[in-house]
Structure formats: structure tokens, C-alpha cells
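Missing here is one protein chain; the remaining ones are kept as they sit in the complex.
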Amino acid sequence: MSKKTINVGLIGYQFMGKAHSNAYRQVGRFFDLPVNVRMHTICGRNEAAVKNAANVFGWDNYETDYRKVIENPEIDVIDVATPGNTHAEIAIAAAEAGKTVFCEKPIGNTLEEAKRMLDAVQKAGVPHAVFHNYRKAPAVALAKKLIEDGRLGRIFHWRATYLQDWIVDPNFPLVWRLQKEVAGSGALGDINAHIIDLGRYLLGDLDEVCGLLHTFIKERPIAAEIDDKLGAKASDKMGTVTVDDASIFLARFKNGALGTFEASRFAVGRKNYNRFEINGSGGSIVFNLERMNELEFYDNSVPDETHGFTLIQATEGCHPYAGRYWPTAHIIGYGETFINLVADAMTNLHEGKPIEPNFVDGYENQRILDAVERSHASRSWIKM
Amino acid sequence: MSKKTINVGLIGYQFMGKAHSNAYRQVGRFFDLPVNVRMHTICGRNEAAVKNAANVFGWDNYETDYRKVIENPEIDVIDVATPGNTHAEIAIAAAEAGKTVFCEKPIGNTLEEAKRMLDAVQKAGVPHAVFHNYRKAPAVALAKKLIEDGRLGRIFHWRATYLQDWIVDPNFPLVWRLQKEVAGSGALGDINAHIIDLGRYLLGDLDEVCGLLHTFIKERPIAAEIDDKLGAKASDKMGTVTVDDASIFLARFKNGALGTFEASRFAVGRKNYNRFEINGSGGSIVFNLERMNELEFYDNSVPDETHGFTLIQATEGCHPYAGRYWPTAHIIGYGETFINLVADAMTNLHEGKPIEPNFVDGYENQRILDAVERSHASRSWIKM
Amino acid sequence: MSKKTINVGLIGYQFMGKAHSNAYRQVGRFFDLPVNVRMHTICGRNEAAVKNAANVFGWDNYETDYRKVIENPEIDVIDVATPGNTHAEIAIAAAEAGKTVFCEKPIGNTLEEAKRMLDAVQKAGVPHAVFHNYRKAPAVALAKKLIEDGRLGRIFHWRATYLQDWIVDPNFPLVWRLQKEVAGSGALGDINAHIIDLGRYLLGDLDEVCGLLHTFIKERPIAAEIDDKLGAKASDKMGTVTVDDASIFLARFKNGALGTFEASRFAVGRKNYNRFEINGSGGSIVFNLERMNELEFYDNSVPDETHGFTLIQATEGCHPYAGRYWPTAHIIGYGETFINLVADAMTNLHEGKPIEPNFVDGYENQRILDAVERSHASRSWIKM
Partner (left out) sequence: MSKKTINVGLIGYQFMGKAHSNAYRQVGRFFDLPVNVRMHTICGRNEAAVKNAANVFGWDNYETDYRKVIENPEIDVIDVATPGNTHAEIAIAAAEAGKTVFCEKPIGNTLEEAKRMLDAVQKAGVPHAVFHNYRKAPAVALAKKLIEDGRLGRIFHWRATYLQDWIVDPNFPLVWRLQKEVAGSGALGDINAHIIDLGRYLLGDLDEVCGLLHTFIKERPIAAEIDDKLGAKASDKMGTVTVDDASIFLARFKNGALGTFEASRFAVGRKNYNRFEINGSGGSIVFNLERMNELEFYDNSVPDETHGFTLIQATEGCHPYAGRYWPTAHIIGYGETFINLVADAMTNLHEGKPIEPNFVDGYENQRILDAVERSHASRSWIKM
């Protein structure tokens, strides 16, 4: 075809590298995009590992120095999927080189980094995106549509938890995600950031927050080798956990709704329990990522005799994204949320429209993370 | 008040005796009945036990010979809650004495008994009722209403299971419920009878059936003392199980719907899983006794975007019976189904209307049980 | 029998009066108590109404002046089930008269009232109880047992919501429950008090709290007649809502666990959604009052291959209270929680043991309600 090709360079090849690669590989198979997406180059510091990743994930080339990727004139988009402490450096360099910049969330490890990143893309005038992929689950996009259609009326409550349990064992080692200098924060930036983004996406900006951070287990065995959370092994020496195991906060939204946000890695039995509930005068909505193809909807206009929460399988042709895949109730998985995000991003990129979510969302998210930390420190409410 | 009093004599004091007693005791506390219900006399063969039951359950008198209860001119209603092999004798005697007759289900142990019982009440012209109490769960009565209101349209499917697991252990003793001469049949008459009644109540009569009976464990220790299923203890001697452990059949309803009925006492993990699903052109319904305050309803007129099964909590003032008890979503229990049945029965008795369900239902139910047994024997379909 | 009889005088005959009456009437039918419970006298200011209540609920006598009930030497227990603004006066008078005092929750409308009430019963040396009935649901009592047995290990999180939606309609009138001078507070004292009690019962005392109160709809039509929440009708005049529609707070328990408590009457679709989740190192527990016969339990000692949340039907003979009623999975309802409470209370009363929960629990609960109000006012954490 005569479609333009967008060449992508991906920095990072671990869990997020795998998910992003899958999205680039699959997006054109399910979506009728206005552009071709080429998996041009993947980049990582360990040559053997990145070479293997290139082969397994399907990239045409690999590099071990991200600067070479940025400098490559063939490449249009730099996608930053590395640990948080390297986001700013790479993303800013990419922006300054005039590249479109995609970035994993949270965009930076600190508010200052996020601010510099946003400034960089805005100053450079380059398109930018942040991978808050859960916005792109069909059920979440349906929730957004129901709200925009006024089906929930005036919104009173937002109630979100993101619960996991992968570090409950005191012998689980001190991996990079538990070190502030690499990860920025713990449950706060890793998973609370997701429900913060969903709250902002669905209800709008926050007005004020009040919350706490907590570390239940303060010393852990040092990991024998720094690895992703799935592959770490413990050693004999102990080190200090410098991030939060759990972060919880109350919020008031600018629209008057009250919110609760709770993220924890100590909720035994909860594996990926990203659940939110919204209560409005017109109805309510419940979503749970572990059953991501479903949305519960209570329609307050239904007569009492038959009202109740309706279990919508957001898998119909009429639902966002779902029609691109399989027939009704033939579910999709986690990987598809990234495909949907990339589909939207590539389409908007082609059409010259801002991508959503983008670095503004990433920055606003970071402002909230920062406010929660300050609230914790000051034991009081913080105005946004 | 100047309300008339209806005096009840209850024959039987085990599990069903407890449930019926509770219903008589409570009915006037929650329903504004046109009559007073007096717990006049309870009857059982073991004097010490029945005396205690009278005291615990709140009966004014007790007897050890059911004939004395029937002969007592003060008593208006004879309620037969004994094991199945004694129903016919007692119920027929009561009818012949001109008493109103209530009876536990199934009304007889054989079709012949049921026929004689129905003939007796009809010949005597006395009111009669059978305790198919599950009709009276608010959620089931709501299902009936939705069907009558046409919300399900043309009905295609009935799918019912009544699953329990209380005799899976091979050492569970040979209690009366496992002996054909006392119980009549096993899962068939004990629990399949319940879903047969619900099927008839909600969809109407059957046209033909085809099914099987099966006994997984054919020899069991003889119970040291014949007792209700909860109290039995095993002895050393073995005896033969003469009833079915499971009964399953296919059916065609007169209205054209297809039905499945499965009852088993060997469904490990299922305790009281009386579940039915109805699919019609206008919608579908699901009920499960273990969550008896809930009804799932799929309304096929809802647009695709938000259609799905709605979890109705049948606990609102607008739902059948529910408003007599507690505020919305303050649930009721198993015992209340009997209260509701007695409330309806006493009201209709006072108003001179037939009680529902009654011996006609009991007889029709027995006809189906009989047909399933014949289908099993002949390995073929049986026309009703 | 030669059992002693405990004579009860009940003050109040509305929703709680109905529930308490049912408990006194039924308790001896299901529990083998060491005492007889006599429903001696019910009391209310409206003679016609209280006379009717006496008849419907089954009380031997009625009065219109609570003082006469207290003065009656035949009466052993004074049960205060009136609106919150009258609790202190009645309960203190009863204590001073040497009566055993039972009281609905929250015991007072203010911390000062609760303190005077606790002082009164302690000074008088009379037994006392508070009707935090949800402790007595079999599934909740099972949760308590699992925790005491160490099955949850070190507890990290408490997460509770009590959500209702009965005042979302702006035309819902200004009933007494929306007036601070009668009700003391709104969602805070009415329903947050319940989950506070459950949190204290299961995890122990709180160390500090930080939260907010909020009123979404500040003006409502004045009710034509002050009535219980179920019977009110609106008039033309508007009045000011002086209580909270929602109250939410974060907490640290003394045992180191983090807690969230959210109560709202504006959670559309939630009718009686009293749900809590507890996460510990050994396992997790979930309870939801709308399915009050069930408890979800995650056992962290189960191997990964088959671990998950187990849906326990807390209806077995081995579960607390459940064996007193019906066979396994024949559920009980809301009313039975009061029966269980009264059974425990009467037993402990007879045995001279403290009843649980009692005025100490009521007072500690009120201390938390008070702290939440102060936290709201000061926008900061409050140490308990």
C-alpha cells in the first residue's frame, strides 16, 4: 500500500518491553490503521539479552546505546519502557532530537523530572504519549462513554483500589522496584499511579488529597541480581526498603466528588485487583481488571422491580475496541490494552491530533503522587 | 380482635416440623392476616420428643396419636409433615374428617397414593395445600411475575439442577431417606420434586420426559437409629440403598420449551444448589436458592451497549413478600419461605379461594416422578 | 421448667423495635437458653401505635412513659431502641434504677452522652449491651474465629465500606435521621458506626484517624410528619440537612494495620453494602452483608496451583450460630443476627459474664466518631 510507515525505536525489553513489542506487532493485524508500524529497533544495555529480545519480539534491529536509536534518522517514535530513573534522560533527549516520544508510566521518578519532560516535549513541539494502558480496556472506555453520555449524572463517589501481594513474603528480595533511587516510589508510583490516571480520565482533576504511605517490611535480602520482579533471587545480605508497600489517600475532585485511592502490595490473595467503583445520581459503575472484559452498571432509571447491577460483557461490536478482535464474549486479555493504546496513538499521530493520554496526563499524575507524599509528610490535606 | 382463629394441628416434629412451626408462629407477626393462627397441637409418636418439641416450637398441646388430633373438633387444619410413607394415611383420614389438609411434598410415595390423596380431598371438598415452599421465595415469585408480565416472551429453555452432597461419604448410614419403603424415592422425590414444581409453576405442564435414575453407592452401614438426615449415626451392619442418588431427565413442556432437570446428592461442594435458568425471547432469568434473595434478569430489550444479566436484590417493598420483613437488602432466610406460604394459605382459606400450590400440584408432580421412573425403566420417552 | 425468667422492657417500636421484638420472640425457639425470656412490656409515646405494636410483635403489655417501665419491679432488662437523642436519658435512668441496660447503636448522639452512659452503668454495676448485631452474623463470627486461630497471621489491611442510596433523590424529605439534633450524625453514626465496630471487633482498637464528612444535598423538603426512614413524606417547605451524607476516613490500628472506612448514603445501587476485607500475612477475608451467609477466605498456605478466594457458606453445623437454625446452605436472614445477639446476651447475663458488645464498645465507637468529626474540622490526623 501507499500508507506511510512509522518507525519505532523501543528502549527497554523487560516486562513492559514485551508488552509494547506485542502491541506494535499486532496493531496492524486487528486495526485498519492509516499507517504502517515498523518495529525498527529495540535497545538495551545487555547486548546478549537485547539481541535475543529483538529476535523473540520481532524487531528488525537492536542497539545497546539509546542515543544511537535517537540519532537514527529513520526512527520516528522513541518509546521509553525502562525503569523510572532513566525516563527523563531518554525522553528529553528524544524530544530534543525532534522525535515523537512515548513513555511508560509514571513518566518520571519525581515531579521535577516529569516537569522537565513535559517542558521538553512542549518546547520541541513533538507528539507525546504515556502508556496508561488501562484506559484502553474496552470496559473502561465504555465506562468513559457512559459518563460522557450522562448516564451517571452527578458523580458523588470514586472508590479505587489496586491491590497486589507479590512482596508479602519477607524473604522476597530487594529488587529495583523496592529502591527509591531507581523506582521513585513503591505502590504509589507503580500501581496507585494507574488508578489515579483512571480517576482523572473518568472524573477529571483532583482538588485536594490527604493520605499516607507505609512500609510494612523495612529490611529485605538484597537481590543476587537486579532483575525484573519476576526473576529476582535473594542473597544473604539485608538492605533497606526505601519505597512504600502501600499508599492510601482520600481526595476531593474538582467536580465535587469524593474519592478514595488505595494501592498495596500487601493485600494477600489479590494479584492484580485494579478495581474502581463510581457512584452518580444516574447510576453506578464497577470495573475490576482481573475481569477486564466486564463492566458492572447500575442504571438508576430502571424501575425498582428490576433494578440492580448489570454485568455487561464489553465484548460486543458496539463496544470500544472489542469489535476489532473476536465475536461477542470471546474475551481479550491484558496484552490487547496496549494494542488499543498504540492503535489510538498511531491514528492520532497520523491525523496530527494530540495523543491521549500524554505527558500532560503524566505530569498531572506525578503532581498527585507528589502531593500524596507531601500529605504523608505533613499529616494533612494538600491542595492540588 | 374479632378475627376468626384457625387452629392448626401439626403431625411431625423433625426438620419440617421445625420449619412449619416457625411459620405458624411468625406469620401473624409479619403479615396482617385476616385470621389468627393458633398453634393448637403438635403430634409425634415419641412422647418425650414431641413434648419437648411442643415446648420449644411453641405449641399449646401435644399428642402421640395423629388420630386424636384429627378427631379434635377444635382443630381446623391438619398439617402432615411426617416421612412420606405416612402421608397418605394421615391426609386421607384428615380429609375424611372434614379437615383442611396441608401436606409436605411430595404428597405421596407413589402415584397411586397421591391419586388417593387428591381424590380424598376433592371428595371431601376440603381445602388443601402442599408445601412447595420455594414458590414463595420473593425472587421466585418475582420470576413468576416477570413471566406473567410477558417480560420473557416466548420461552425456549428451562434448565434446573438441585444439587447436594450430604451422602457422598460411603460411610454415611442408611437413613430413612435412602429406603424406598419409607422415602418413596431418593433425590427424585426429595429434591427433583422441588425443581419439577418450580418448572410447572413457572412454565406450566410437561408434555413428555426422558431420563434416568442412578445409585452410585449401593451398600451402606445401617443407621444405629433411624433419624433425620442430620442426626443419623452408622452401625456395623450393611444394608442396601433402595433409592436413587441422582435423577436426571430431559423434558418437553406443553408450551414448546425444552427442559432439563437434574437432582443429585453426589454433587460434592453443592449444599443446597437449587438453581434454575429460563431463556425466553424477551429475556432470561436465573435463580439459585443458596442466594435466595437474588434474581438475575437479562432484559433483551436493553440496547447491546449496556445489556447483561442484572442482579436484582428481591428485597424491596415492591417485591413479593419482601416488604413484610426488613428494609431493602436486609435479607430474609429459608424459614421465611414457609411463613410466606402459610400467609398465602391462611388468606386464601379465609377468603374461600383455592390455596396454591395444592394437592393437584402435588399429584401432577407425582405423575412426573412416576413418569421419570418409567422412562428410566423403559429407556425411552414417556408422554405425560 | 425451673428456668429463671428474664423480663424485658423495650423502649421503641419502629424498625429497631421490630427487629428486637423478633429476637426476643424467637431466641428460645432456636437456642437452648439457660433462662426464659419474657416479652414483658413495650413502650412508645403514641398509645395507639404502641398498643398495636405490642399486639403485632407479641408483648404482654405496653406503656407510653418509659419511666413506668423502668419503675416496674418485674422488669429485668431495659432495651433502648429509640432515636439516638433519647438514649442517654433512658439508659442512665434505667441503670440508676438497677436494671440491666441494652441499647441500640450508637449509644449516644455525642461522646459526652456516651461517656455519661458508660459511667452510669459502671457506677450502678449493672450489665449492659449494645446492639452491634453484625458481629453476630455467622460469617462475621467465623471471621473472628479464623483471626483468633491465627489463620490471617499479621494483619496489614482493613478495608470497609457501608454503602446505601436511600437519600439520593433530592426530594427525599428531611426525616429525623437527617437532623443532627435527633440523629447525632448521618452516615457517620448510622452506618460508619457499624463498620467501626466490626473493625474494632476483628482487629482491635484504632491508634489514629484522618477523614472527612460531606453533605451532597444541603436543603431538602421538610417531612410532613417525622417518621422512620421508610414512612416519611415530603412537604412544600425546605429545611437544612445538618448531618453528613457520607463520611470517609483513614486509620491506623494499634496492631499496625492500615484501615479505610467509608460510609455513604449516596452510593447509587448499593442498598445495604456493608463490606469489609482484611488482608493478613496468612490470608485474607471478605464479607458483604448483602450476602451475609457467605465468607470469602484466602488461605495463603495453599500451594499456588490451587490458591484463590474460597466462598465459604457459613451455614454449617460447625459455624457459629448456624447450627441452631436449618441444614447447611439453608440460609438465615438479617433478623437472625439479633436473635444471636440476644442469645449471647441472655446466656452471659445468666452466667454473670460481661455481655459483648457492651457500653465500653459503644463508648469506644463514639470516641472514634468524635475523632472523625474533629479530624474533619481540623483537616488533620487525630490520635485516639
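Structural remarks
Read from first to last, the chains carry the letters A, B and C; within each, the first residue is number 1.
In this text, a residue touches a chain if its C-beta (ideal position, glycine included) is under 8 Å from a C-beta of that chain, and two chains touch if they have at least 3 such contacts.
What you see is a predicted model, and the numbers here were worked out from it, not measured in a lab.
From the options C:A223, C:I248, C:I278 or C:I312, the residue with contact to the unseen chain in the full assembly is C:I312. Although one chain is not drawn, the whole complex shows that of A:H330, A:K353 or A:R379 it is A:H330 that touches it. Contact with the chain not shown here comes from a single listed residue; of B:L258, B:V360 or B:M384, that residue is B:L258.
Remark: the omitted chain is touched by one listed residue; of B:G280, B:P320, B:G335 or B:G362 this is B:G280. In the full complex, chain A touches the hidden chain at residues 15, 19, 21-22, 25-26, 28-29, 56-58, 166, 229-230, 271-273, 289-293, 313, 315, 317, 325-336. Where chain C meets the chain that is not shown, the touching residues are 142, 146, 297, 299, 302, 304-313, 316-319. Even with one chain removed from view, chain B keeps its contact list with that chain: residues 156-157, 159, 161, 163, 165, 168, 210-212, 214, 216, 246, 248-250, 252, 256, 258, 260, 262, 264, 266-270, 277, 279-284, 298, 300, 307-309, 379-381.
Methods note: only the chains that are shown with their structure count from here on.
Inter-chain contacts peak for the pair A-C, counting C-beta pairs in contact. Distances between chain centres, each the mean of the C-alpha atoms, put A farthest from chain B.
Nearest to the overall CA centre, using the mean of each chain's CA atoms, is chain C.
Within chain A, residues 307-309 each touch two or more of the remaining chains.
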